[in-house]
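Every protein chain except one is present and positioned as in the full complex.
All chains are identified by letter, namely A and B, in their written order; residue positions are counted from 1 within each chain.
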Amino acid sequence: MAGLSRIRYGRAFVLLLTGAYFLVPLACAVAFSIGAGTPGRSIGFGAYTGVLGAGGFTDSLTLTLKLAAATIALVLALLVPALVTVRLAAPRLRTLVEIVCMLPLVVPAVALVAGISAVLRWGPDHFAGTPVFQALAALQDQNFPFVLVLAYTLMALPLAYRTLDAGIAAIDLRMLVEAARACRAPWPRTLLQVVLPNLRGALLNTAFLTLALVLGEYTVAAILGYQPFAVWILAISGSQAQMSVAVSVMGLLVTWVLLLVVATAGRAHHPKETS
Amino acid sequence: MTDLVSDLTPLSPARTGATVEFRGLRRAFGATTALDGLDLTVEPGELVALLGPSGCGKTTALRTLAGFERPDSGEVLVDGEDITGVPAHRRDAGMVFQSYSLFPHLTALDNVAFGLRMSGIRTAERRARAAELVELVGLPHHTGHYPHQLSGGQQQRIALARALALRPRVLLLDEPLSALDAQVRLTLREEIRRIQQQLGITTLFVTHDQEEALSMADRVAVMRAGRLEQCAPPAELYERPATAFVAEFVGVMSRIPARPGADDGTVHVLGRSLPVSGRLPGTGAAGGTGDVDVLVRPEAVEVTADENGTSRITGAAFLGATSRLTVRLANGAEVAADVPTHAMTRLPVGAAVTLTLAHRPVLVDRRRASGGAGS
Partner (left out) sequence: MSAIPTAAGGSSRPRSAGRSAGLGPARRLRPPRLTGWLGVVPLLAFTVVVFGLAFGTMVFGAFTTPETAPGGVHLTGANMSASVHGAYLTSLIGSVKLSAVSALIATVVGLPIAHVIVTSRFRALRRAVLAGSGVLANFGGVPLAFAFVATLGNAGVLTHRFHLLSHGWSLYGFWGLTLVYLYFLIPLMVLTLTPALEGLRRQWCEAARNNGANTFRYWAHVALPLLTPSLLGGYVLLFGSAFSAYATAAAMVGSSVPLVTMQIADALSGNVLVGQGNVALALGVDMVVVAGLVMAVQLPLQRRSARWLA
């Protein structure tokens, strides 16, 4: 009995310490953003109410959300067919696909952007006047720098691969497809109405983790000279410290809540067997 | 085989197993009651099978003895000593789990030697003893294999050797064969029984497979809803089940509609009056209508071809030496009856027949709503 309660105290201790480490900075950040706890500042919610009117906020956030949407679409469009194919038709390609998806882990974002910027610098010199030049220019369009989508997609591949692959492993894809085919469903319908709905949880999870990645991504965008959300936060931190902290915390909390909602919804649809 | 046995003498110098006693064990998990006052005594060297449907508390009873569950009330005694408060790692009981219990990072030999290592026995000695045990379970050439290199049956053999390594006074087997193929199950069943008898170790064997229980155990304890229904040698359990539940859980039972007889203690069935074994249930409470069923084994139902018979054969299934007939009585009830297969030529499907029972005490149960009897 003594052992049991000791274990329980131990658990409580670990949880308490962990909670303190992870919640105190967030709490302090909120306190800081409303002016509490720092001398010579009056408490107020100006940092929050003023965000919408702050210069560059809407632009950077819109840009980021557009980038996120495009990245999520591209990631899913590349991965879902590949993973389904690997499971159903070409199991021998599995290792290749896994390696390809894990490759970006070997190249840190900074190294990746070094390579990308080199391509962008050298390309125009060699291809001036050709369609390649125009393509490279289009990639770097200030309103929608598609080059960021490409980089983010690469960076999201390892994570997205693991999430989706786990999701596909959790369902018996072959059985589902064979059952659908036995009911004479054509291939496109099988994929759209049988396979995808069963992967809903994994798809949403992938989407929101990718969103988190794009929302917080700083390295590539900053070095290539664009100003999405994270870069904007850093840019205003000098002049409006409170607001930059406020926006940071909001970004974290909103993403967390979104992921939590996805996780909860996913569980509700797929009750885990208790055995 | 004989020198194997003599080799084993140092393994279990005491030879005599321990007495195990459950006294009024109760255990509830939230709203579900797993054990509801279980009383059971296991004699030294005996193999008792705990049999019952899933959720009847048989595994909980075993885990309570191993120390993995604490009873809410009641006590567990080994050789008269109350061990209810002893932590699991100090108990003298070796346990074999359902499956996948071998440590995947250790070889078969190291798995067997694990307990010896825990009790601080020198490497050379524990290797020697573990090797002996691995030989006992018939896998002397697999000592260096890792669990994932062993088949399911081999894994369970190693698990058995591990459970025996510390020379426990009690051996606990928690559905050890349920994850195995039918063929492996049969051989391992005999193997376990052989080793158990060689070592003379008191053994509790949890299973939901009645055939397994009947073929291996000295006594079978049938459990239901956390209580003991009956604990008896297999033959007695089959011949003279104490309750309707036991009767129907062990083997097949035919239910034949009947009426309580004129005097208490008899019952009217198939045109004759038979003594009731035990007591007649529910006659008073059922409002005097006396809707009861007589429970008999299919082989105890005699079928004779009879043109004037009111019953009809509606189906037949070939079981080998015997065939099982389904007979529909005049009142619509269906009765299973076993007849020698060679007698089938006289008893085609559709034939009119008469059913008779030998004049012996019969088990009686309240009529089931789903009995299907029209009258």
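Following the convention adopted for this analysis, contacts are C-beta pairs under 8 Å (C-beta built on N, C-alpha and C of every residue); 3 or more make two chains touch, one makes a residue touch a chain.
Fair warning: this is a prediction, and the values are worked out from it, not measured in the lab.
Displayed chains that the missing chain touches over the full complex: A, B (touch as defined at the top).
Among A:55, A:81 or A:197, only A:81 touches the chain left out of the display.
Across A:90, A:138 or A:192, the residue that sits in touch with the chain not pictured is A:90.
For chain A, the residues touching the absent chain in the complete assembly are 3, 7, 11, 14-15, 18, 21-22, 24-26, 28-29, 31-33, 36-39, 77-79, 81-82, 84-91, 93, 96-97, 100-119, 121-122, 125, 150-151, 153-159, 162-163, 165-167, 169-170, 172-175, 177-178, 181-182, 187, 201-202, 205, 209, 212-213, 215-219, 222-223, 230, 233-234, 237, 241, 244-245, 248-249, 251-252, 255-256, 259-260, 262-264, 266-267.
Residues of chain B in touch with the missing chain: 66-68, 87-91, 93-95, 97-105, 114-115, 117-119, 148, 159, 162-163, 165-166.
One rule holds for everything that comes next: only the chains that are shown with their structure count from here on.
Our note on geometry: chain A versus chain B, Cα centroid distance of 55 Å, whole angstroms.
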